[in-house]
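As structure tokens, the structure follows; a few thoughts come after it.
For this view, one protein chain was removed and the others were kept in their places.
First chain written, first letter: the chains are A, B and C, and each begins at residue 1.
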Amino acid sequence: MSNKAKTNNFVVKIANVNGTGSASANGLLMKSIFRMGIPVTGKNFFPSNIQGLPTWYEIRVSKDGYLCRSGKVDFMIAMNAETYESDLADVSPGGFFLYDSTWARKGMMQRDDITVLGIPLSGMCNEAFESARAKVLMKNVAYVGALVALLNIDMGVVETLLNETFGSKPHLMEANMQAIKMGQTFALENFDCPLPLKLEPMDKTAGHVLVDGNTTAGLGAVYAGATVTSWYPITPSTSLIDAFSIFCKQLRVDPDTGKNNYCVIQAEDELAAIGMVLGANWNGARAFTATSGPGVSLMSEFLGLAYYAEIPAVLYDVQRVSPSTGMPTRTQQCDIISAAYASHGDTKHVLLFPADPTDCFHMSQQAFDLAEQLQTPVIVLTDLDIGMNDWMIPEIEWDDSYVPARGKVYDREALRNMDNFYRYLDVDGDAIPWRTLPGVDPKGAYFVRGSGHNKFGGYTEKSDEYKDVIDRLRRKFDTAASMVPAPVIDKATDAKANKQWAIVSIGSCDGAIREARDRLTASGIATLDYMRIRAFPFADDVANFILDYDHVFVVEQNRDAQLRQLLSNELSIDPNRLIPMLSYDGMPVSSDFIVDAVEEHIQQGRAA
Amino acid sequence: MSNKAKTNNFVVKIANVNGTGSASANGLLMKSIFRMGIPVTGKNFFPSNIQGLPTWYEIRVSKDGYLCRSGKVDFMIAMNAETYESDLADVSPGGFFLYDSTWARKGMMQRDDITVLGIPLSGMCNEAFESARAKVLMKNVAYVGALVALLNIDMGVVETLLNETFGSKPHLMEANMQAIKMGQTFALENFDCPLPLKLEPMDKTAGHVLVDGNTTAGLGAVYAGATVTSWYPITPSTSLIDAFSIFCKQLRVDPDTGKNNYCVIQAEDELAAIGMVLGANWNGARAFTATSGPGVSLMSEFLGLAYYAEIPAVLYDVQRVSPSTGMPTRTQQCDIISAAYASHGDTKHVLLFPADPTDCFHMSQQAFDLAEQLQTPVIVLTDLDIGMNDWMIPEIEWDDSYVPARGKVYDREALRNMDNFYRYLDVDGDAIPWRTLPGVDPKGAYFVRGSGHNKFGGYTEKSDEYKDVIDRLRRKFDTAASMVPAPVIDKATDAKANKQWAIVSIGSCDGAIREARDRLTASGIATLDYMRIRAFPFADDVANFILDYDHVFVVEQNRDAQLRQLLSNELSIDPNRLIPMLSYDGMPVSSDFIVDAVEEHIQQGRAA
Amino acid sequence: MSFIKKPKITHPGLPRNAAGLTLRDYEGAMSTLCAGCGHDSISSAIMQAYFELAIEPHRVAKVSGIGCSSKTPTYFLGGAHGFNSVHGRMPSIATGANAANRELQYIGVSGDGDSLSIGLGQFAHAIRRNVNMMYLIENNGVYGLTKGQFSASADRGSKAKKGEANPYSPIDPVLLAISLGCTFVGRGFSGDKEHLVPLIKSAISHSGFALLDIISPCVTFNDHEGSTKSYAHTRAHMRETVHADYTSVHEEIVSHVEPGEFKKIQMHDGSRVGFKRVDENFDPTDRIGAISYIESHRAKGEVVTGLLYLEESTSEMHHVLGSSETAMSELPYEKLNPGAQNLERIQARWR
Partner (left out) sequence: MSFIKKPKITHPGLPRNAAGLTLRDYEGAMSTLCAGCGHDSISSAIMQAYFELAIEPHRVAKVSGIGCSSKTPTYFLGGAHGFNSVHGRMPSIATGANAANRELQYIGVSGDGDSLSIGLGQFAHAIRRNVNMMYLIENNGVYGLTKGQFSASADRGSKAKKGEANPYSPIDPVLLAISLGCTFVGRGFSGDKEHLVPLIKSAISHSGFALLDIISPCVTFNDHEGSTKSYAHTRAHMRETVHADYTSVHEEIVSHVEPGEFKKIQMHDGSRVGFKRVDENFDPTDRIGAISYIESHRAKGEVVTGLLYLEESTSEMHHVLGSSETAMSELPYEKLNPGAQNLERIQARWR
């Protein structure tokens, strides 16, 4: 790539040890670039422990606004001697490798296709700072300083950011600035600054924000009118609940009474968490929980109850690498099947597939609306990549005229005006019955049960009565298909559109697919139409789209092609039409992966 | 049907109230017919409570040896006034309806296409017996007596059976005989005995036994060498563990020490039950548990651990009607998907599908052998119909030369002779690693974990190391497919075999399919080849069979066509080739259902 | 059980309570339990208590797990919403329901299997949160619905119907609850309605988690000789310590003070619970004392009954959480929506 091409277009990856405070330095770096108007994203690869293990932060600067991993590393900041070797190997040819040269490192120079830069960061900081903690922390700030020079970061922006953070603590402000300057000075004095990878101000971030999806999902639940949450801590979902709690503390304390218009309960485990959510929804509150794979497994008995007894509930599953405990701090889309069919027996659940933090916000309202309208659990299948990484998204807009869709609930007056209330009757022919809330009127009283019940709500062990209800539940799923968000279909503008292949995917694959499509078109390999599915059950458009092509590539981040399975099974589509493209090593899927996979497939197809 | 046709060929159904002791009377009836050499089966439809609700027992007498429900009732013994109405409606035209005429029942005679017989059973027993309990119990024995006359049951056989039961309690023997005689005498005096439905001795039950599948499964586990079981009570699986315990008490107490060569632990819940099973298997014992749907949901987190950490385990899932608590005393095959993919993430389990109590016995050994050979959980998907109903099966044979296949376990000597032991290496190229048992040798020590691990058994968060193991696990499933029991394929003897349609099914549908095939052939509708799948993953023969036909009817007992889904997904078969035939009202599927469904489908096909 | 449905016609002469309702208005569907099951007596004591307290049935929410005991909420207070959840998980349903609407009354019905085995964790944590509810364990020492296996409350040595002796020591829900900080703990006997009704009324009036462990014989599987949860055994080994005497806010208090009463505690709702001391050595407001008393009598094979521990001063869950007085489910969306302006303010920090 030419130097020109690398302006505002490269990946910086910082290798560090966790618990050494690198997060704030990396945030400073990200935000500086963002404030320079240049599109940027940050992905955090952290270990499942608290201190002392390798951690990486990958910043992609992309003038074209691509937010996914490209699959390349142009500049490695190697702060962790334990991973020097693999970090060195990770750098793409022509790239750069910066390390702490306080101690001489042998064998560092095996690669002659990259440029190695040594800065004695520890040495400088040990000298400059007193406290042990500062010596460690400031190393990180110092490499940011070096990058100011090496990448041509706007120093004014850096200063402003530091001021915003440390404005009230002048001694911290001073120390940080000192470290920045130290790094900057060393770089200016020793290297040819800026490097060919460099930044130039743009205006592409106006109207945008940098945020992770757990934050927007938590905030989205606040705006959806959720009042009760119960959860059990688990990576990577914990920060979603943290966000909800923090925003509630800011926005939901009654100014008159000082009392909370929300209720956050840390449960004793996931079974209790979902149980509380069901109890609260039954009783008329919008309630939700968040968890990850192991939690979904533990919740499955209760999810089956909610399906069968028709209790609304919202569950965010922030997916991580499975099976079992797996790699809790790595990403996958691996709970599609376990969520769609959670629980024994003939059970199905409504799923939403957000693609980014914007979706996490808006799908929160959709999830609660659908849960109450359909009287069933709605599972929002987000993932670690969306939930915990830093995404650049357009500012979220909010329409204050939003009114929660609470679905079919008879109030006191309606009850008084009717002869008899029966819980599970299909009054309106859409397979959705009416419900009532406890405490409203004795006439609304009914008995929720997970055991056999008939359409009146009575206990039954009679075959036909049981079947009547279970068949209506199946029909309710047809209604659901007509209500959930439709897929986003992106037809290639190219007139001679290719009807041989297209791409189908969900959620966080979106960014990588968009870039891959551009690259595939640009390289003349293929121009591919693309459908991003946003919900299960599948809207009609989903099958229509797929059947328009000889084959579709189903891109997803799990080993067993779970989306493909769901598509084939629920739409009766020949699985041979659905070509799996599976990235499941725990890293967010990269555009490289997709380009390579498509290219290989198409070339094989041509050869055959 | 002619009278002749009804000799040894009809269904008697007894409607009763549970807790009134009808079980022993019905057993007496069944066994009497069996001892007369006539093939017979009994199905028990009991409520999910202990006393006072309707219960039915359906006895099918079939000279041709059909063991399924036919879908008809020829003779209703109506002992429960609460269900008179529906019991009356249930009788097939031309059938009989016997009721307790102690109290006059109006509206009993609406049907003129059946014969109603009244016997004052309560009246007779109230007069004849002293104690309140005897008055209730003996009513049931008295209807058996009436049937002796009406159906022409061999009185000698009845007497022998009573002697075997009450030999040591002469007063009970006497009371029972008195009740039998009372019923018999009344019938002889008041009706034209025997009825057109009647019995004639045959010799078709020699070498056979009457038994339920939970009993044979529990016994099968004893013969498999299982030593540890932990379970939590749940209908309809409890009697499987009861059987294991009882047989162990009889067969596994060390004659020298009086100590138990087995360990039965009632767990505090299903999570603990499967946990104990994993702990015990890890430690080298053959251990198992049994449960039903809700238990599988609760076990799913641990099942994922066992899959990923490669721990053998055997789990019997005696399926019942779901979702949720559902109808605990009714049958379904509804946990196929939840068992095959139990747990979050990319998880798959080996399943066995027994069709009857014979399979329950032999598949117990297969399950333990496969679990240890493959080092993974094996789930035996049986159901309430197999597990709790009375089946006529050929006597089970046992080969004392059986040696449990314990799979790849390095012993002390092997360990001493190797340089290093690594738990998850694919040493033999079959994707099955070697394991070691605790306590044997320090060199065998390794750490079982559900978190990311590499092929050496070490903890990892590295993408390639993680993928290496998870990809081998996928390959292990290919090995599994080559080891599990092959399908039973029954080609129609008819030379001009039909390649348009065939039947594919699993488990307890077998009997109904066999009868339906005979009936379909006899009526000239279709002669259908038939494959009964016995295990998942699917052996090669499964796909080969299916692809031989334009379409196959997939007969199963659940709403969502779960077997069909598994076939399509795992074998990449076009779902449109697989025509679902779904019976899921909680009653064991009948041959009527299949005949009707096939006929309808074929006629539609012809019309189209 | 008979299959003839009871007519639901209210006799005009039936006594009415302050809410204008008769006892019939507190009935539910017909029981499907075994004739003589202890659980049915508890249901009738519950109806009596709510009738006497004149609480409108629809202001009560009934929750349960799975088991014969957990079926009973269908059989009382037909005008109340009910939730028959899954085995052992009723406490979480109750906690969530209570979080959503603190204005209703909650009655949780469970069994010894439901609460002490599969549900032990949830039971303990509901106590720890001091969820405002009455929690009944209908304790029969066995799993009734699954046909008579020992439960965790079965005493060591107690005999099963077929003669086998239970080898494990029991978990006593009363001791467990007190040691977990439960603020209202009592034990009753389904065969002793006279004492049970005031106990239930006191539990209802308690602010916080009120546990009643009620020995409730299973006539089908655990009422034989050798069982320590049979009617006969319980009658013979019951030791009443304190008889609770409930005085409602509305009643003239004086008329109900009886001689021999030694302590009177004002409940959160203004009503009073009086303790009539049966055993001089027992003080149900002394936590450590109560534990040792119960423990030492248990060691003697006695079953201590009555109101065993009461602490009215502590905070129930919503106090602890600082929740609004209005039920969450009643808050209008206008109070919940922070509005577009706030969203802008928040997003400003994300730049």
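We adopt the following convention: a contact is a pair of C-beta atoms (placed from the backbone, for glycine too) under 8 Å apart; a residue touches a chain by one contact, two chains touch by 3 or more.
Please read all numbers here as calculations on a predicted model, not as lab measurements.
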* Structure fact -> Answer key for C:Met30, C:Leu180, C:Val278 or C:Ala340 versus the chain not shown reads C:Leu180
* Structure fact -> Answer key for B:Gly183, B:Gly444 or B:Gly586 versus the chain not shown reads B:Gly444
* Can you work out which residue in C:Gly121, C:Gly148 or C:Gly274 touches the chain that's missing from view? => C:Gly121
* Tell me which residue among A:Gly52, A:Gly156, A:Pro201 or A:Pro394 touches the hidden chain in the full complex. => A:Gly52
* Which of A:Gly19, A:Gly65 or A:Pro120 contacts the chain that the document leaves out -> A:Gly19
* Structure fact -> On chain C, the omitted chain is touched by residues 117-121, 124-125, 128-129, 152, 167-169, 171, 175-176, 179-181, 287-288, 291-292, 295-296, 320-321
* Asked: Mind pulling the chain A residues that touch the left-out chain?
  -> 19, 48-53, 80-82, 232-235, 238, 266, 268-270, 294, 324-325
* Structure fact -> Touch rule applied to chain B and the missing chain gives residues 31, 34-35, 208-211, 219, 222-223, 225-228, 230, 247, 251-252, 254, 257-265, 267-269, 271-285, 287, 301-302, 305, 395-400, 402-404, 436-442, 444-451, 459
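By definition in this document, only the chains that are shown with their structure count from here on.
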* A-C or B-C: which has the larger count of contacting C-beta pairs? -> A-C
* Asked: Using CA atom averages as chain centres, what separation in Å is found between chain A and chain C?
  -> 44
* Of all the residues in chain B, which ones touch at least 2 other chains? -> 48, 53, 294, 324-325
* Find every residue in chain C that makes contact with two or more other chains and list them. => 86
